[in-house]
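Have a look at this one before I ask anything.
Every protein chain but one is kept in place in this view of the complex.
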Amino acid sequence: MADISAQAPFRLTLPRLPWYVWAALIWIVLVLVVAVFAPLLTPHPYTAMKLTNRFVPPFDRWTHPLGTDELGRDVLSRLIISVRISLLIAFGATLISAVLGTTLGFLAAHFRGWVEQLVLTLADFQAAMPFLIMALSVLAFFGNSLPLLIGLMGLYGWERYARVARGLAISANTQGYATAVTQLGAAPQRIYLRHILPNIASTLIVSMTLVFPEVILVESGLSFLGLGVQPPMTSLGNMVGYGRDYITRAPWIMLSPAVVIVLTTLAVSMLGDWLRDKLDPTLG
Amino acid sequence: MTALLTLDAVARAYVGRQGLFGRVTTVRAVDGVSLTLVRGETLGIVGESGSGKSTLGRMALGLETPDEGGVRAFDAPMPALGTPGWRALRRRMQMVFQDPLGALDRRLPVLDQVAEPLTIHAIGDAKARQDVAMAALQAVGLSSEQALRYPHALSGGQRQRVVIARALITDPDLLVCDEPVSALDVSIQAQVVNLLIDMQAARGLAMLFISHDLRVVRQIASRVAVMYLGRIIETGAAADVLRAPRHPYTRALVSAAPAPGRDRADRVILTGEPPNPAARPTGCAFHPRCPLVTDRCRTEAPVLSAIAPAHSAACHLLSTQTPPAAKAA
Partner (left out) sequence: MLRYFAIRLFRALITIAMVVTFAFVVLRMSGDPAILIMGPEVPPEALEAFRKSWGLDQPIWVQYLNYFGAILRGDLGMSMRDNRPALDMVMDRIPATLALTVPALILKLAIGVPAGVWAALHQGTGFDRAVMVMAVAGFAIPSFILALVLVLVFAVTLGWLPSGGQGGVEHMILPVLTMGIGGAAALARFTRSAMLEVLGRPYIRTASAKGLPWASVVRGHALPNAAIPTVTLIGFLVGSLIAGAVVVESVFSWPGVGRMLVVAVGSRDLAVVQVILLLVAATMVTSNLIVDFLYGVLDPRLRQGARAA
């Protein structure tokens, strides 16, 4: 049960965090700053080619600290833009999936009966089918665009929020404050949005930190296969995908985005694990 | 005076499963209860745990729909649960719960929660609501500083005061209190009961006061109904029922709860198993524990009938000794 007293999540005394949580937080903040201010931070335009400058290794010239790629484009600039795009997709998708899943979970809890059965069956189905395969089929049929990709990734993990939201809403409805507020004459939307949602928010946020890194991994996998973000736009998976063709001659093209992917997923999932242990040990 | 609330032979059964193999059992939590409540009166409902008091209280408020019988409130049938008509009626009938911490939202300051019924029923503007809620909290004895706290930062008694303030803020005509003080420390109970008595007197509230604690009911109720396994087995003026109980069960209950000026020598001890609603005994449901049981009690269920003016009981001994017809005269 998400029976967390109100002060727990918000009055953490900062210096008491374990070191790895600090490391994860610092990395996440760094990545977020890079994503938000990306256009201001790139030393070169990320699409600027200079064929005389191809395959410059990292740390070789001050102008290209992470080297250049097969077209003479600055790897650092491309990396910065890729972080922005990958995080945009991951954030957008996580948000969509959380809203969708929570809404369906609330509907299931409120109506019970066949609505609940339908939601649960859909959730089972989503959990049973490998997401990558479903995503690939949708991309095959619809082609590709950034909004479609975000929407598609927004289907990732909704079933987890739906299950959590349904379970917590049912238990809130059968006893306690939700009954009390119903008894005051409140309409269902008030009960769910103003009372139940804030009470289960911490559990949902923990779920989000657990789903978020997986979204990054799926998106980078799709882009790596050339079926996600399309050039000239670039994302982390995309860079690894194109870089692999030059793995012998210029491994740095794929290594820097690969490191960013691994560190980011690692940081968010460590933070998520830690939050879960702190706030909600019952969650998967 | 016309009745604010009328329950006419209401019954409510729960279907459940027991054990691994899922034997289906039906629990008749409330079984044919009738009662009326008029303005300004407090009816106490007493009985052991599991006797159906809470279920009765929920049906009285329309929080639960009876399987049989009907509920009328304010001279109209109770609207269906969750309908706009039902929601609008909440303004006039409210509830105080046993567990105040459970009844409050942990994530909102209590002032906001006390103001919430005003928001729900669109009474006043935002500023006025806050002022009214603050005044209501002060009226139940909380300071303006405590009004801004979260529920967990208040004591049990203070929380229950908050719940009472919230229940009374729309100025209802009817209040159902389900064991409002049993979760509280004994030293606090009297204060909260006194608060309820004051509020009731000041506003002319009709109150359904549910409790298993006779001492508390004696303090607050003008009339009393005693429940056993879903039925009322004795009812009448509080003074009659609690000072001179007639039904063997009520007598056992009353003697178990020490009252001033009574001798311990005439205590009747309740023996046998506590009642199990899933296995209701035949005949008089009390017969396995009754010291006066006869053969007739095992087969034939007694009906609630008048034994004195405004005093009824359901017991073969009482009705045979003084037949209702003779008594009514």
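The letters A and B name the chains in turn, as written, and every chain counts its residues from 1.
The rule is short, and it goes like this: a contact is a pair of C-beta atoms (placed from the backbone, for glycine too) under 8 Å apart; a residue touches a chain by one contact, two chains touch by 3 or more.
In this text, all values refer to a predicted model and were calculated from it rather than measured experimentally.
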Exercise. Any idea which of A:121, A:145 or A:189 touches the chain not displayed?
Worked result: A:121
Exercise. Which residue, A:206, A:227 or A:275, contacts the hidden chain when the whole complex is considered?
Worked result: A:227
For this session: For the chain that got dropped from the picture, name the residues of chain A it touches.
Result: 121-122, 124-125, 128-130, 132-134, 136-143, 213, 217, 220-221, 224-227, 237, 240-241, 244, 247-248, 251, 254, 258, 261-262, 265-266, 269-270
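Rule of thumb we're sticking to: only the chains that are shown with their structure count from here on.
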Seminar exercise, completed: Between chain A and chain B, the Cα-mean centres are separated in Å by 51
Exercise. Can you list the residues on chain A that touch chain B in the complex?
Worked result: 5-7, 175-177, 179-188, 190, 195, 198-199
Seminar exercise, completed: Note: in the complex, chain B contacts chain A through residues 61, 63, 82, 87-91, 94-95, 97, 99, 102-108, 116-117, 120-121, 150, 152, 163, 166
